[in-house]
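With one protein chain withheld, the remaining protein chains of the complex are depicted in position.
What follows is chain A.
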Amino acid sequence: MNNILMTTLALTGISAIFALLLTIADRTIGDYGEVNLTINDEKEFTIEGGDSLLSSLIQEKIFIPSACGGKGTCGYCKVQVEEGGGPVLATELPFLTKEEMSNNVRLSCQCKVKEDIKIHIPEELFNVKEFDATVESITDLTSVIKLVRIKLPEGEEINFKSGQYVQLKAPLYEGNDEEVYRAYSIASAPSDKNHIDLVIGYVPEGIATTYVHHHLNVGDNVNINGPYGDFYYQDNNREMILVAVGTGVAPILSILNYMKENKIQRKATFYFGAKTPDDLFMLDYFEELEEKLYDFKFVPCLSRVTEEHNWSGFKGRVNNAIDEFLEDKGDREAYLCGNEPMINSVSKSLINKGIPEEMIYYDKF
């Protein structure tokens, strides 16, 4: 009896001493006190030191795009740290180019705020807001792609340009034990500031797509923040070439909706690439746009059609369609959205047709 008591006491005592020691260390070594955060030389915040720059900024309601949730694997959360970020860490090196390093660009999720810090971020990031929105409707576009209509809280609005994206937070659910943010382009027109439409495809084992396809119901709350992105409609009179595959249709749809609402008189051609007729969606809507828009042509391209599909449209990939149909002349601009191989091969075809590289805007995913 005595022995058991002695053992317990000794063990508890020793553990308690170490716990006390660690608590003291946490309060002294781990405490960085309050530090000043200066953004773009104008906005000043006093924040608690010790956190990463990214999470400190989120606490101040400033959102830097980040897809991985601060783990240092996506490389999106770059900011320019002018003063007080400490040395560049080994975990950041794979994401930074030489030029970025000489401009003091850092990954904000890796850079710890330990002293007064001065940073520089693009002005439009101040426009980024966080919304606790609700799902208004979910429509199946194909068997693996859903159109999710999200209503922002009453009285709040989002100001975005056609082609920009928002980040959707995938919360914890059964089978997923980490919160992640994933980027989805807005498909609706910027005029409706209280709603946004997202086109979300199902990716097997994708954290956010599984959440949307299997767990999200009409009426549920969703957390989004945005808008982000430098892929958006450019206001000029050039002829437009729009190319999208799969869910890449979303930003193109937003651009077309914008053009329809504002009765913009520009010549535009939209190449929509897919594998089989089952992968195409909203065909009626795009055909209707051919009537409603000033000068709009819709070209669906299917790369894997067989006799059974009875397909009368173009057979082949989008870049083949561009090689075949597009005239060789300059002064046009192109908007591409889709996967990397598509963007690369289409860019090559467009450059061959005389479109300068800087006139090709794209959104890769």
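In this section, a residue touches a chain if its C-beta (ideal position, glycine included) is under 8 Å from a C-beta of that chain, and two chains touch if they have at least 3 such contacts; residues count from 1.
The definition used in the following text is that contacts and distances are computed from a predicted model.
K.L.:
If you had to name the missing chain as UniProt does, which of "Ion-translocating oxidoreductase complex subunit A", "Methylmalonyl-CoA epimerase", "Cysteine desulfurase activator complex subunit SufB" or "Amino acid ABC transporter permease" would it be?
P.N.:
"Ion-translocating oxidoreductase complex subunit A"
K.L.:
Of the residues A:C68, A:L89, A:L125 or A:M359, which one touches the chain left out of the display?
P.N.:
Only one of A:C68, A:L89, A:L125 or A:M359 touches the chain omitted from view, namely A:L89.
K.L.:
Across the whole complex, list the residues on chain A that are touched by the chain not included here.
P.N.:
Residue positions of chain A that touch the missing chain: 6-7, 10-11, 14-15, 18-19, 21-22, 25-26, 29-30, 32, 86-87, 89-91, 110, 112, 114.
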